[in-house]
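For reference, the structure is listed below as structure tokens.
Left out: one protein chain. Kept in place: all the others.
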Amino acid sequence: MSDRQFVIPIGPQHPALKEPTSFYFTVDGEVVVDVEPRIGYNHRGIEKAMEVRNYIQNLYITERVCGICSNAHQTAYTGAVEEAGGIEIPERAKYIRVLFHELERIHSHLLWVGVAAHEIGFDTMFYYVWRDRELVMDLLEEISGNRVNYAIPTVGGVRRDISKDNFPRWHKVLDALAERTNYYIKVASTEQTILDRAIGVGYLSKEDMIRLSGVGPNARCSGVPCDTRKTAPYLLYDEIPFEHIYVDNGDVLGQVLVRVLETLEAVKICKWVLDNIPEGEIAVKFNPMQKLPEGEAVYIVEAQRGELIHYTISDGRNMPYRHKIRAPTLGNIPSLVERLKGGYIADIPITLAGIDPCFSCTDRMVFYDEGKDRSWVWDEEQLRRYGLEWYKK
Amino acid sequence: MGRGAATQIRIGVVQEMSLITTLIAALVFPGLSFILTYSLYAQWIKRKAAARLQNRIGPLHTGWQGILQPLADFIKLLVKEDITPAEANKPVFNAAPLFIFALPLAATFLIPIQSITNLWAWDAVASFEGDLIMVLFLMSITVLAIFLAGWSSGNLFGAVGATRVAFMMLAYEIPLGLVAIGPAILARSLSISRIVDWQVASFNAFLTAPNIWGIVTAMVLFIGAVIYTVCLLAELEMKPFDMSEAETEIVHGWQVEYSGKKLALLNVGHDVKMVLAAALLTSLFLGGPAGPVLPPVVWFIVKTTFCVFIISNLSVLFARFRIDQLISGAWRYLVPLAVLQVMAVVAISGVI
Amino acid sequence: MSIENQTKVVKELVNVFGEENVTDTKVPRLYRAFATVKREVFRDVVKYLKEKHGFVHIVTISGVDMKDRYEVVYHLRSEGFNMNLKVPVPKDDPKVPSITDILNGAVLYEREVNDLLGVYPEGHPDPKRLILDYDWPEGVHPLRKEWDIQTLRQKVDGQKWGKDVE
Partner (left out) sequence: MAMERELLSSLFKKPATLKYPFEKLEPPKGLRGKHEYDGDKCIGCALCARVCPSFAITLKGGPGPKCTGLTVDLGKCLFCQQCEEVCPRDAIWLTTAYELAVLKKEDGILNFDRTPPPPPTPAKKEG
């Protein structure tokens, strides 16, 4: 390190990061030379916790791996468990799962557009996008009973049915969403300050992206056609007509484009589901204490942030022997580091936000404090005293 | 504004002032107390306007429509714990907020607002030939104080913010000065009061005998006002030029280590600076506190409120620029435009 | 891509590397294949798959404690086709050859397995801790089955974990 370079720590607590993680940036003036990521601040031991809960309880644990892609995790989890246990789910359940998968994609992508606008200092767009995102949030809350953790897929089907009477109204909401998304596409493509901050920022070529195994919109913006819904269709995606979206910009603008265009596609898929859903049962019975036969299964879905894999091993009990989750963000960190190198300090937030990082997903395994051999909680008074003592030094 | 109303405008004359009136002018009205109260009001206008433009409510519960919220925030910050980092250069770190607060405040004393002996006349607390230069000088010195504040805090983000402030000054200081000279050339005076007088006189003359040169002058000055507003946004470190405190990049830039009383001072200092910016915009381009029927101070409040609204609107309209984009943009567009504007002003002043 | 093609790829693997090195192959459904690969030939298998069949994408690496051995599962992908290579690792010698130089994307996953299961990737360019804290005790790997939550909980606050769980 020459004397002109210094290290800027970003995180674990930093306004550009919505979740705790840490990056050490070596900068030369305003230019980033090297990056060292450090994750694990949000490590909750979910994979270990799943080994002592039965398959129904784990449903809700997987949902809480991540707040935004809760339904994607559940879809992957139920898919893996059903595949390992040889359970066939009813046709109608598949439609409802797809509906939620796509509604969640709309809400997640709109959320991302808002966050990205905030990262480049465009708070106004952030407020407006999040206001309009309430449309889909309200829709999800109405169908599932919760804004974030829908708890809709269950082993053997889905938990709540949808009523035909509401379809005309939902169609209207989806139309409104498409209209607003189109408006934001227009804003993003005509507002010069946004283009200045997005074009050429955090560029990564297709070859590098393939080499570093990037996933999701992060890879598709560099021209890698890697949408699992197209390459290895699951649920109903081989029947649904929709576009495989990828652009070869390779920069933040490409990420914006991929996400907003995918939002429009997701609206289309939702409308298709509402038009084509068959009547019938929504779930086959699965007892909470039911045992699964021995076996293993890999289930890969396309979450909003990219390919999400659940790998489950059953040893014949009513709880998994081992359940492995790999969230998309972990797969995107190597390419993110490449994207950050050579950029400006000012571009760090938007490049970081560009992969739509979700470190809750990424850190998910074990918590145990070995040295102390006990757990404890501090109350306010103790915290205050600790703070005072710290400052006396 | 009708012709009859316009003729009612009286031109302020420097009154003979006793010591007591001078003290009252400096400390109460239109000096210290008025400016402080007014700057809190301006902060409320800024916040409320930004909130409404963003389809939010904004301050609401403290006072009518939350008008006392800035005061409440100020008091809250006063009672908060005041931390000086161990790494900081303590004398500089402690003194910088005072300068950041006091320098813009001193500059507002040179803005003509209201004479306290004559309800229908305007007058600044202190007015002398060349006070425009003094105001610009005080504004530049404030930037130096800001730089020292960030640099002395011993924080990496503070240091980055401080260097960015200094870089930004390179970008906006020159067009800011150039454009401010335009009205001064036309008024053939470097005194803000004289510039206001000239604006009123020429406006009245225009109303009695409209001619093409009046319109041309107004258009050239309008371009100047636009450039000036852009530079003021950078001076105030508001979006799209808030890269010196950009919270998503460098947390809060040069302010990052300030807390408690010092942060309260910094915030009020920022508001005073905003009032100063709006007042300068008013004085140089909008005819200052002059207006029909109502006393000057009312016109001053109306016009500066309008300016604060414009600033607030502009600051919610754009994404943040990068520091290199600001500098290259300023030197590529703003500086040549400002030079052209000054040349046009010189040409016009030769004609009229 | 059809299931016949996938079966062919797996068969080819067995033919090229020998039945003693590639065992337990199965193709349960479209886009999925499993195979157990000996540690000695594992790097060559990955190289072969990358060059011959376009398995350039590594999805993740899972570490499993199978009681008598550890198993490191490499989930590779070519387009949609997902190949899962299991590499058994004996408990007294928990090491696997690193494949980061073949598939660059594996760099973090190998560190993760090293952290949580304690299977060291030999030849990894930067085998630092990834998830666990730097002052986490050496040789403690949470995903090993001896780190049982029941006993752990008892150790922490003397309670049985999960009142009614079997």
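Each chain carries a letter (A, B and C) given by its place in the written order, and its residues are counted from 1.
Methods note: a contact is a pair of C-beta atoms (placed from the backbone, for glycine too) under 8 Å apart; a residue touches a chain by one contact, two chains touch by 3 or more.
Note that the coordinates shown come from a computational prediction; the quantities given were computed from them, not determined experimentally.
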item: Touching residue (missing chain; options A:Val35, A:Ile56 or A:Val201); value: A:Ile56
item: Touch with the omitted chain, as defined above, among A:Gly29, A:Pro225, A:Pro288 or A:Gly316; value: A:Pro288
item: Residue of A:Lys18, A:Arg44 or A:Arg64 touching the missing chain in the full complex; value: A:Arg64
item: Per the touch definition above, residue among A:Ala72, A:Met125, A:Ala297 or A:Leu336 touching the missing chain; value: A:Met125
item: Touch list for chain B against the chain that is not drawn; value: 51-57, 60, 313, 316-317
item: Sites on chain A contacted by the missing partner chain, in the whole complex; value: 53-54, 56-61, 63-64, 124-125, 128, 131, 134, 138, 141-146, 149, 151, 159-160, 186-187, 190-191, 288-289
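One rule holds in what follows: only the chains that are shown with their structure count from here on.
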item: Arrangement of touching chains [line / ring / star / complete / other]; value: line
item: Pair of chains joined by the greatest number of C-beta pairs in contact; value: A-C
item: Distance between chain centroids, defined by C-alpha means - chain A, chain B (Å); value: 45
item: Distance between the centres, which are taken as Cα means, of chain C and chain B, whole angstrom; value: 64
item: Gap in Å, rounded to a whole number, between the CA centres of chain C and chain A; value: 24
item: Multi-chain contact sites of chain C, meaning residues that touch two or more partners; value: none
item: Chain A, residues touching no fewer than two other chains; value: none
item: Chain C to chain A touching residues, read off their complex; value: 28-32, 34, 56-60, 62, 64-65, 73, 75, 79-82, 84, 103-109, 112, 116, 129-133, 136-137, 140, 142-143, 147, 149-150, 152, 155-157, 161-162, 165-166
item: Of all residues in chain A, those that touch chain C in their complex; value: 39-40, 43, 45, 47-49, 51-54, 83, 210-214, 226, 228, 231-233, 289, 296-298, 300, 307, 309, 311, 313, 317-319, 322, 324, 326, 330-331, 333-334, 363, 365-366, 368-371, 373-375
item: Chain A residues touching chain B - in the complex, by the definition given at the top; value: 6, 8-9, 14-16, 30, 117-125, 127-128, 131, 191, 193-194, 196-197, 344-349, 391
